[in-house]
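Every protein chain but one is kept in place in this view of the complex.
Coming up: subunit A.
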């Protein structure tokens, strides 16, 4: 057993785990901050919705689709000049965050749009009949009613970001993925590979469990 884990540098694993946590945490935060309003706009400007705007919807939808259809590994590379401009480097934890947000935000926006569409139209109508403004309908009725769906969306986005963050190791992004590629793959240290994968699995499991609990807590159905 000792021989098997001989290559594992535990403090290094600790740092890499922390880096992954930071990358996922920050990119999730920015993805939600950017994706939520985009998702709400997608919903509102959609067909037969409150602010129906076919042109705005088409443009927004196109941008979201483009970002979503580029494979993340390509997005990582394409984003490098932009990331350098924004942060000063494309390496390490900080350098990974812009591409992660570019991948996560449009993904989350679609999930928000879908969960808003699942809100009963009758509830929007009832709120309108009470004399609510569009703003009041969004914040008073739509978002609270869609909350369980949005939380489920955040969970799925977080898990996607864990795997994206691991991928960012390819361009020197840091974290567990970086460790797995440099040691596990390039130096054939299987034990490092096993440990990093195990940690990622545990991380995803915890995210899913917490997400499911929150969805259950906020579902009043």
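Here is the rule we use: a contact is a pair of C-beta atoms (placed from the backbone, for glycine too) under 8 Å apart; a residue touches a chain by one contact, two chains touch by 3 or more; residues count from 1.
Methods note: contacts and distances are computed from a predicted model.
The chain absent from the displayed complex carries the UniProt protein name "Cell division ATP-binding protein FtsE", chosen from "Quinol oxidase subunit 1", "Cell division ATP-binding protein FtsE", "Phenylacetate-CoA oxygenase subunit PaaB" or "Rhodanese-related sulfurtransferase".
When the omitted chain is restored, the residue from A:91, A:132 or A:156 that touches it is A:132. Within the complete assembly, A:123 is the residue of A:123, A:156, A:194 or A:214 that touches the hidden chain. Residues of subunit A in contact with the chain left out of this view: 120, 122-123, 125-133, 136, 140-141, 144-145, 147, 218, 220-221.
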